[in-house]
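Notes to accompany the following structure.
The complex appears here minus one protein chain, its other protein chains still in place.
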Amino acid sequence: MGSQALSQNNETFEINLGPQHPATHGVLRVKLTMDGEYIVDAEPVLGYIHRMHELMGENRTWAKYLPNMGRIDYLSALSYNLGYVQLVEKMMGIEVPERAEYIRVLTTEMNRISSHLLWFGAFVLDLGGFTPLLYAFDDREHILDLLESVTGSRLTYCYYRFGGLYNDVDDDFLTGCTQFLKRLRSRMPMYHKLVTGNVILRQRLVGVGPLSAEMCRKYGATGPVLRGSGVNYDVRKNEPYSIYPELDFDVPVYSDGDSMARYMVRMDEIEQSMRIVEQCIAKMPQGEIKAPKVPKLIKPAIGDYYHAVEAARGTFAIRAVSDGKNQAYRMKLRAPTFCNLSLYQEASKGMLLADALAFMGSLDLVIPEIDR
Amino acid sequence: MDLNLVHMVLFLVGIIAFAAGNAAYLVWVERKGAARIQRRTGPCEVGPAGLIQPLADGAKLMSKQIVFPDGIDKPLFMLAPMFAMIPAVMIFVTIPFGPVGFGPFADFMIVAREMNIGLLMILAFASVNVMALLLGGWSSKNKYAVISAIRGVSQGIAFEIPLVITAITIVMISGSMQLSTIVEAQAGGFWNWNWMPLQGNLFGPVSFIVFFICFLAETNRAPFDLGEAESELIAGFHTEYSSMGFGLFFMGEYANIVIGASLTTILFLGGWTSPFPEFVPVLGASSFLWFLLKIYLLIWTVVLIRWTYPRVTLWSLLNLAWKILIPFALINLLGSAVLIKILPMLGL
Amino acid sequence: MAGYFNSILTGTKSLVTGLLITQAEFFKKPVTLQYPHESLEMTPRYRGHIQLVKNPETGTHQCISCGMCQKGCPSGCITLKGVKQEGVKGKVLVQYDLDFTTCSLCGQCIENCKPGAIEFSLEYNLASTNKEDFHYDLLERVKEQK
Partner (left out) sequence: MNKATIITELRALAAEGMPDEPEVVETPASEEPEEGAKKKKPAPPEPRKNGLLELDYVRRGVHVDVQMAADQVVRGAEILDAEGLQLEAITGVDWIKENELEVVYDFSYTGGECFRVVLRVRIPRDEANIPTLNDVFPSANWHERETYDFFGINFEGHPQLENLLLPEDSDFHPLLKDFKGL
């Protein structure tokens, strides 16, 4: 890639942001060509935590691939679990009992809240504010405790099964969720006062890293990044799956396209997810949590299948090619941040270093998900 | 034996002990305070409430190896941490802590060497701090450190101007550069202090805030810690430093905070004078304890600010300095000059 | 000009609000747990490494050595061996090894187990500098269990 200094006769220098750098949250490396504090070119270099999940998908039976789903995006693992089990259910034509669907949506949305809370803290940490991170972690800890009490794990969940769930939830969990929502409702104004309203934060976010809707489309960006650019697209609404059509929630859309818009989208999504969880608790039906007839051997018909869900960071999709055996012939995982990061190189041209890092934070990167 | 010499030696030891002890224990205050702000416990294992932690940290830093990376400018690399610490100690020489205030030596002034140009000397030495950043960043042969050094210099220059202008305002009001004279001019209750408009300085509160912001920026404290912005520049100018090289930078930072707080107290908060000398005779009308109380309150504010705000960017930092602070400081200077010098001259 | 002063004013207000919030939090109690001194009770569903269920009546495990857990394990971390013994119906378990270093705690072994002979333990604070320490002999462990 050719790189030219912004002003003539100026020298540029290269600087390696990462693979170990406090702002990249993992092992992302960005090769920066800088002209002073300005970025001339920023080329992300991936693959430092590449684990070849797709090849694993071809070597394991459908059921054995389940634990992998918790380890792609470890922050919203349940969305990935959901995407995968729904794909297999689609292939096999398994009907899932209603109670299981409600519990799935409830836990997935709790997971989404926890993912957004972590992003919120880490993002403010990128901007130099340390304290909100720990407040967010305090709240997130409650979610992890709740999810641990049903799923048994705190981060890399493996809770959903083909046709249902691993185990049922009890009333303690539901009341725990209600209490947590009450707590988070009372904390959100504090976050907004402490962080959203802060003049320094606004200065750092408003107008930084503007992305047009057209650019998002060209780069395949999805999730809060796309919604921050004014596109009302959410797989949960546009391509409804599970019981989302029965639930009443809004898709927050901000049209500014800057980092502040992405920030606000995620903060509003926390509120919307809380609404979804509340409705799930209120509507939770009684009944079975596992489909009565789940074939022991999963051998889908020949062909390829596509399924997309809304993970915390955007559209997560799986394309599975089956050759009629008990293993996938090909398993393609479409990770949202992979596409979201691919626009970084173009969008960060001419930015200040500090702004570029704020912009990177606003994309909400989870490196293991990009590298898969 | 020359009593003056004994006085000097005692004070020298005292100053170094005060600077180093403050640096060490302010780290503890900062860690503990930050922990409580974030609903954590903070250091608690070494000694009661982690009080011995700073000593353990110090021992660890001293016992570590000093790493000299390849290709560095070694003399400058070694000089930079000294530039961070030595001026800080030098400044303490001229800072008056105030009279003892009680007991047999009630009138004894705790000051190493009172000078009639004390304020000028402090400002002169305080600006050496920028050199430490520049040399440390430049000699490390690290691109992050160089960026940090450049940021540090432009920041230092930008904020020194409003700082000095505000200090000049105070000098004009008090008519002296001697710190004890400035304090004594504010004696007699908090309404006489320079940050109150009653003193004839109509813009007192503004100049106090301007001075405080400049002091934050000059000491490279959050939210103006662009030099060591850890999420952007790893650790900035001291990325390559280890052992006591890093330790000196660290201590220098905290010593500078104490100096900044002392200076703010002396210039604006009445130094060692009691806020209400006649009504509440706690600690006496003037005592160094008042002084310490005030500077530690200020330092706590600094700590609180660090753990509350995100970091500003270089551009908004310079905008703040050139577009807000300098105009305000200049208007303040002019206004005070008109009030104090020109109006009396005209007989008003 | 009005905008200039207005932005300074609202900015200052937001800064003061922030300071008040953090100062208020300062006076609240810490929420953290001092780990080595205190530790958490795990919830009953917590997924520690697997162990054989001890039958309180017989004082031993209920494994029938069918090998379904071994078959269903995605990471192949279970090795078990049952041998035919005279006078006993079915196979008798003689070896049940768990390589916890590769276990992903998915729970498929437990789901596959018809007699319900394995369960998750509640152990979570495992640490070692030696990989071999995580190769568990579950048969030995079931004897040590209360």
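Going by the order they are written in, the chains are A, B and C; count residues from 1 in each one.
Here, a residue touches a chain if its C-beta (ideal position, glycine included) is under 8 Å from a C-beta of that chain, and two chains touch if they have at least 3 such contacts.
Computed from a predicted structure; not experimentally measured.
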What are the shown chains that the left-out chain touches?
A
In the complete assembly, which of A:W62, A:Y135, A:Y160 or A:Y219 touches the absent chain?
A:Y219
Please identify which residue in A:P189, A:P285 or A:G303 touches the non-displayed chain.
A:G303
Which subunit A residues touch the hidden chain?
1, 46-47, 50, 52, 54-55, 58, 87, 90, 92-93, 216-220, 222, 226, 231-233, 238-239, 299-308, 315, 317, 319, 321, 324, 329-330, 332, 334, 338-339, 342-343, 346, 371-372
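Heads up, the rule we're going with is that only the chains that are shown with their structure count from here on.
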Ranking B-C and A-C by C-beta pairs in contact puts on top A-C
Taking each chain's centre as the mean position of its Cα atoms, how many Å separate subunit A from subunit B?
44
Round to the nearest whole Å and give the separation of the Cα centres of subunit A and subunit C.
24
For subunit A, residues contacting two or more additional chains
131, 135, 138, 194, 198, 200
So subunit C residues touching two or more other chains come to 15, 18, 21-22, 25, 31
Per the touch rule above, subunit C residues touching subunit A in the complex are 7, 10-12, 14-15, 17-18, 21-22, 25, 31, 43, 45-47, 72-75, 104-108, 111, 120
Which of the residues in subunit B come into contact with subunit C in the complex?
33, 35-41, 44, 301, 304-305, 307-309, 324
For the complex, which residues does subunit B have touching subunit A?
34, 37-40, 143-144, 147, 150-151, 222-223, 225, 229-232, 234, 307-316
